[in-house]
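Before anything else, here's the structure in question.
Yeah, one chain of the complex is gone here, protein chain that is, but the others are all in their spots.
As written, the chains take the letters A, B and C, and residue 1 is the first residue of each chain.
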Amino acid sequence: MSTTELAHNRHIPDRLDNPLRSALFSWETLLILVAVAIFALNSLASPYFLNAWSLSDLTFNFVEKGLIALAMALLIIAGEIDLSVAAIIALSSTIMGMAVQAGVDTPGLVLIGLGVGLACGAFNGLLVTKLGLPSIVVTIGTMSLFRGIAYIILGDQAYRGYPASFAFFGQGYVWWVISFEIVLFVIMALLFWFLLHRTSFGRMVFAIGNNPVAATFSGVRVERIKFILFCLTGLMAGVASVLLTSRLGSTRPSIAQGYELEVITMVVLGGVSILGGSGSIAGVVLAAIIMGLVTFGLGLLNVPGIVMSIFIGLLLITVIALPILWRRLRERQGA
Amino acid sequence: MNSLPNRILKHREIWLAAAIALLVGLIAMRFPAFARLGNLLTVFNDTSILIILALGQMVVILTRSIDLSMASNLAFTGMLVAMTNAAFPAIPVPVLILTAMFVGAALGAFNGILVWKLGIPPIVVTLGTLTVFRGATFVLSGGAWVNADRMSPAFIALQRSAFLGLPILSWFAICAIALFYVIMTRTPFGRSVYAVGVNPTASVYAGIDVGRTKFLAFCISGLVAGLCGYLWVSRYVIASTEVANGYELSIIAACVIGGVSIAGGLGSVAGAVLGALFLGIIGSALPVVNVSPFWQMAISGGAIILAVVLNARGERRQGRIILKKAAAA
Amino acid sequence: MMHTTIRREQLPEETRQASPRFSLSGISKSFPGVRALNKVALSLYPGQVTALIGENGAGKSTLVKIMTGIYQPDEGEIAIDGEGVSLPAAHSAFVHGISAIHQETVLFDDLSVAENIFLGHAPRTRFGLIDWSRMRRDAREVLEAMGASHIDPDTRLRELGIANKHLVAVGRAMSIDARIVIMDEPTAALSAKEIEELFLLIEFLKSQDKAILFISHKFDEIYRIADRYTVFRDGEMVGEGMLAGTSQNEIVKMMVGRAVDHIFPERHPTIGAPLLSVSTLSHPTEFDDISFELRKGEILGFYGLVGAGRSELMQAIAGMTRTSKGTISLDGKAIASRSAADTVAAGIAYVPEERGRQGVVIGLPIFQNVSLPSLKRTSEFGVLKLASEFQLARRYTERLDLRASSLSQDVGTLSGGNQQKVVIAKWLATRPKVIILDEPTKGIDIGSKAAVHGFMAELVAEGLSVIMVSSELPEILGMSDRVVVMREGRIVSIRENKGLDAETLVRLAAGIAA
Partner (left out) sequence: APAYAQDNVKIALVVKSLGNGFFDAANKGAQEAASEIGGVEVIYTGPTSATAEGQIEIVNSLIAQQVDAIAISANDPDALVPALKRAMDRGITVISWDSGVAPEGRQLHLNPSDTDLIGETIIKLAADRLPDGGDVAILSASSTATNQNAWIEAAKKALPEKFPKINLVTVVYGDDDSVKSTNEARGLIASHPDLDAIIAPTTVGVVAAAQVVTDQNLIGKINVTGLALPSEFKQFIDNGASQAVALWNPIDLGYSAVYLSHALATEKAKAEPGAKLSIGRVGEVTLDDTNAAAMAAPFQFDKSNIEEFSKIY
């Protein structure tokens, strides 16, 4: 803290370190390095990897989960969590399927898909903010509830017969190998980056996550913002549902099983603190890409998916533990 | 004001037990055989594994932690003992059970060490080990299943054989309930688990090592998961990578329904057991009363939400009272 | 133990025979930015009650935590019966027979009363299991001995009022067969009757030859129960001796009359018309029938003992808590809305007391902390303008002479005093008409205090009105134009700060007849 004592001049600089320099030592840089390394390894390991179509196909492995992770990142930064996102996908897809039977056309289907997602998110948000319940239990409950409703509606049936134009969202290409899904992901990532890092809303999200009491004392409407974040997460689950349903061309109640944990893993791997208060959209996007690279790369080598998950799990623990060990080490040297 | 009936009614476990009795009553109206003792014992036996797991999870949750890796731990140890049994049928089953408990506890200790020594949030640690343990199961088995034909008769028969008219599996649950009851209510460790969850700062003042208590809690949940690894595999007579996939959330749900507060410090053995039984009864009753099994998930989801809402009502915190007249009133 | 032998020579006749049961010497303890204790000494004698006296923040509780193994001193020795000991953890204090009632009730809300009393040393059965029935019996005995037999050992602590909780804390200390008993403001939340019972208990402990440390801000209690006194000021020991023969005035002077006091700013207030008026404001449990007016350009001091309810009142005015009755109006307009966001918009800023919890957002950099309540002004259509955020932050932090290396530094890395400056800057940046400062200099060093005081003077000179809640007499006397004294949730007196003296205020706040 010697700098503190020395700063006798009344001028306090905006920042001390060169932003470029601090960017160089950031979490995102680490993730970029990891991503590049995995990319390189993939290209070496399989001759089929470096190919426009392969790289395009690769994106399907993470885009739907990544879209939810964008919103989930904000929610976790604000100190809450939503385990029901995969169930929201299932319910939203089921309702879309019902709408198809009723003869609704593509634009209507999309609206319904997004609307159901939003409504589910709002339901979570109401339970958490109005009744003051812990979000982790609320969403464990709604996770069963939402998917349960999908099972009640569908039972052992499947909905199919989506209109041909509906296939575009999950299967269509905007240009050459550039799929609609990846374009949407890039746009959404930019939007969320802007929302979190460049608006007063995003600033309040950080404040809430770091210290909800102080945020309330500072006039931040904590409950309202949390509610909005739950709605946003539900909405993004709705978006993912539209994409996934379109990609599968059919709906079963077991759709997107287990996605919630993968989404949360993405968020945490992206450097978002599970305790709230810190994280970045760039990190989450990179984590999504890394998970896509790992699964697709190992898939090319015909490594079973479950073995890939060992890599992801270890990556998660190591990446979280490393900074802590590093700090310990430095403290020990300092003492 | 503190009369006995009053005090009893304050316990949420009583309410839950009443709700379960009501549920059984309702089912019995449509299907009387369900409420017969024999059938209820079968339901209890069917729920035994969930009960044991919920008890382990309860200890962890009480310390303000969470163990998402229990089901994966179960799959791993289950696979390990099944493969051991297939390869060396001569090893007596009790030895295998002890092995399962030991291996499970070791995996739990791995979680616990990361929480204790590195201070990584339990949810992150166990989210990681959730996939690692299950992946390790696949690696261990090479993806192959161990079927009934490869297990020794004793391995399969043990929990099915009866003692005093009850299957051994039920006895496992009964012993676990008794043991956990004693640990949680009658041992300094059990009480320090509560203390850590209720108020970590005050625990430090009272001379409790908070990190170590959490570590031990994870060892217990791991040990229990290991034991259930054997029980599960021998009950369903199959060991595969997919065993109990996603079951971690059912375990947590049982605790939550049983009134174990996710914020730590609140919850009881009776609650966790009743929460598990509630899920077990719904699961076994639906096909019986001819409600489509597809309703089961929604019903248990609704039950979880309802339980959380009701528990939260009971926990409303009061502010401090400065005014003397208010304090007296 | 050289130290103690020398000291004994100076002691009056009757204690010279007894050697101290527990003695600390040369104890220092620093926290980031604060030297809480500086080479202090304290001795406790068997069969005697020693009162530890000092202003808020003098370091009393810090010493208690060192005596109970919760904090480790930076330097100094601890001895029991003349033998040096170390207390590396709370448990080791237990083992040495030290028991304490801490100032913050560190109890377990969701455990039963009996368990709160016995956690960590519960009676066991032959098999090593906790013996609940004996524990209940013992708990009942302990509570009865304290005259608190109305508390049922089986109730959950959460269901008890704060006074009863405090009794349980006392019971916990009693339950250990301790030779040294420490009580950090045990009477703060007790009623007169309960205090009487506590005193009977202390008399009993004295007769049992225990060494007792008693901390209180209330002089009548100190004179009733204590034999000896030790006075701390700003982390240093400034005096000790036998109470008999020492007048209350002498002690008050020791604790408030600071030799190296900083000079309060010279002010020539021009006080205008009433700006904020609060009338019959009430809360079901926290405060009742509060009416006062704050005038333009005025500093209104709120004095009272800890727990008098000043903070609750101010939070209600700031829109953080609901009230049951009464009105608040600013500039003649009633403030209808009851949320912090609306109060800020109306022009009232509340700088909270608990800086760490309610004030700073640790994890965010300084400039983001400062701009948090003013985000509307540093953004356009919700889009942040970084440059104007920095500008805003710089304007107010530089005025407060914040010592920081850059505005992008995490506030968590600042010292307590500098954090406090950030909090004040944050509220000033909202351009309020009224600013409420709750313990604005709590836990900050003398230098920063002067800066804050100087700045307050500037503010009122610019026409702002200030409410200053403080438990520090010099601050109240040095800064206020008028002083409101609160006790137990009610206003007991509103006075012009002319010819007011510390003792009058202490008496009013503690309810001692003059």
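In the analysis below, a contact is a pair of C-beta atoms (placed from the backbone, for glycine too) under 8 Å apart; a residue touches a chain by one contact, two chains touch by 3 or more.
Because the structure is predicted, anything quoted here is derived from the model rather than measured.
**Q** Can you pull out the displayed chains that the omitted chain is in contact with?
**A** Contacts of the omitted chain with visible chains: A, B.
**Q** Check the options A:Q171, A:T199 or A:S278 and report the residue that touches the missing chain.
**A** Final answer for the missing-chain contact: A:Q171.
**Q** For the chain left out of this view, which of B:G104, B:G229 or B:G283 touches it?
**A** B:G283
**Q** With respect to the chain omitted from the figure, which of B:S48, B:N111, B:T241 or B:S300 is a touching residue?
**A** Going through B:S48, B:N111, B:T241 or B:S300 one by one, B:T241 is the residue touching the chain not shown.
**Q** Kindly state which of the options A:A256, A:L269, A:I289 or A:I317 is in contact with the chain not pictured.
**A** Considering all chains, including the one not shown, the answer is A:A256.
**Q** Can you list where chain B touches the absent chain?
**A** On the side of chain B, residues 31, 33, 39, 46, 138, 141, 143-145, 147-149, 160, 236-238, 240-245, 283-284, 286-288, 290, 293 touch the unshown chain.
**Q** Given the full complex, what residues of chain A touch the hidden partner chain?
**A** 46, 48-49, 51, 53-54, 57-58, 60-61, 155-158, 160, 167, 170-171, 244, 247-250, 252, 254-257, 295-296, 299-300, 302, 304-306
In this section, only the chains that are shown with their structure count from here on.
**Q** Any idea whether A-C or A-B has more C-beta pairs in contact?
**A** Top pair by contacting C-beta pairs is A-B.
**Q** Just how far, in Å, is the C-alpha centre of chain B from the one of chain A?
**A** 30
**Q** Can you list every residue of chain B that touches 2 or more other chains, as numbers and ranges?
**A** As it turns out, chain B has no residue touching two or more other chains.
**Q** Quick one: which residues in chain C touch 2 or more of the other chains?
**A** There are none in chain C.
**Q** Which residues of chain A touch chain B in their complex?
**A** 83, 127, 131-134, 136-138, 140-149, 151-152, 154-156, 253, 257-258, 261, 264-265, 268, 274-275, 304, 306-310, 312-314, 316-317, 320-321, 324-325
**Q** Across the complex, what residues on chain C touch chain B?
**A** 68, 70, 89-91, 93-94, 102, 106-111, 115, 119-120, 122, 128-130, 132, 152, 154-155, 158, 161-163, 191, 284-288, 307-309, 312, 488-490
**Q** Under the definition above, what is the set of chain B residues touching chain A in their complex?
**A** 66, 68, 114, 118-121, 123-125, 127-132, 134-136, 138-139, 143, 241, 245-246, 249, 252-253, 256, 262-263, 292, 294-305, 308-309, 312
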